[in-house]
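I am attaching a structure below and will ask some questions about it afterwards.
Removed from the display is one protein chain of the complex; every other protein chain stays in position.
And then chain A:
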């Protein structure tokens, strides 16, 4: 066992820059400490270890941020990132919700990853990513601090996503000048991608227009063990065992991985045929063990006649988008900006 582990580590190290390897291995190590075999989670240690940043109304790199408590009952916070217009060095509280001025301003509602259990909107890795999205897409980004498993199982995260969507949709200061509507995109990585899909579904049913979904290494699964899961188990930071743990922590007790939250096009899924689902950009990392499920998701959308673009990054591992030190990162950011900028 030790021997094959060594091979895994060396191979893995060759595929990513060393600092990326250190970053993701560190997460893997920390996460191993946090998951208990009985399905409980060491939340205190998780909060202690997670690196965080406060919001900052002082523009940094042309972006400023502030938090808004949108639901006191559930304690639902969102962090809003806006491009600084450059006029004022010091922003006042009255300027924070100043109306957007451009003809078209994309508003990206972002759901951070963490397999439903880890991270927060103010985790440094996600604060950083959201700031990059503002610059790349010339967008306002709203990062949702949704409730996490195992303390809050399905459907809490989706409910929080839905609450955030309704809130964003009703902000007059986020309306584009062109049509006095909020131009909304949903985006997320890992569990956040999964949440984006389900929130989009709810939006369709409720008549809120979503212009597009951006799913980065979205977290899907199923009861069956796919070929990619067997082939890549434990090879690139992620094991089947930990995937199983997170699904058990998120899904309702007693449910298996064919629950539609996990497997939207599986035996218990619903057909999206004939419904006005937003166009999707789905990014799949070639070294991600759950890629077969992600590819099946793309197929499911296509079969239902939905517009979807697949970006298959053959040599990418999970988390490649956390650091800008690889080509996949730049390619993907480019594609996202084109995707989001395509309705003007």
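Here is the rule we go by: a residue touches a chain if its C-beta (ideal position, glycine included) is under 8 Å from a C-beta of that chain, and two chains touch if they have at least 3 such contacts; residues count from 1.
We take it that contacts and distances are computed from a predicted model.
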Chain not present in the shown complex, as UniProt names it (candidates "Autophagy protein 5", "Transport inhibitor response 1-like protein", "A-type voltage-gated potassium channel KCND3 isoform X4" or "DELLA protein"): "DELLA protein"
Touch criterion as defined above, residue of A:32, A:177 or A:342 at the omitted chain: A:32
Full-complex contact with the absent chain, from A:85, A:124 or A:271: A:124
Contact set of chain A toward the excluded chain (per top definition): 1-2, 5, 9, 13, 15, 17-23, 25-26, 29-30, 32-34, 36-37, 42, 44-45, 47-49, 51-58, 60, 66-72, 75, 77, 79, 90, 92-94, 96-97, 122, 124-125, 128, 145, 167, 286, 309-315, 322-328, 330-331, 334-335, 338
